[in-house]
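One protein chain is absent from this view; the other protein chains keep their places.
On to chain A.
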Amino acid sequence: MIPVCRLEDLPVGESIRIDTTPPIAVFNADGELYAIDDTCSHQDASLSEGWLEGCLVECPLHAASFDLRTGQPTCLPARRPVRTHQVTVSDGVIHVRPAVQEGTAA
């Protein structure tokens, strides 16, 4: 589990990037916390700097959109999902449990 920040430091509508490898973005979407891979699956851009609307985040570079609940892209130009990660809060601190790194094809 990776501690991220105190719950009150991530208000509704805000996001934060944690420097894991690969980096992870944590969002507070209307009170629900979500964590996904920070790097857009289309090109190199940080989704933590994207536009949050409901459960969707729009990439700041090319406006690809991802569903925070599933990591699935909801529109082009992204066609591949980003990974989602488990988020918990204990003692007022947000924690992320990174998904197990899938074996890459390489």
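Everything that follows uses one rule, which is that a contact is a pair of C-beta atoms (placed from the backbone, for glycine too) under 8 Å apart; a residue touches a chain by one contact, two chains touch by 3 or more; residues count from 1.
By definition in this document, contacts and distances are computed from a predicted model.
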**Asked** What protein name does the UniProt record of the undisplayed chain give, "ABC transporter permease", "Electron transfer flavoprotein small subunit", "FAD-dependent oxidoreductase" or "Aspartate carbamoyltransferase"?
**Response** "FAD-dependent oxidoreductase"
**Message:** For review purposes, identify every residue of chain A that touches the missing chain, sorted by number.
**Reply:** 22, 37, 39, 41, 43-46, 49-51, 58, 60-62, 76-77, 79-83, 101-102, 104-106
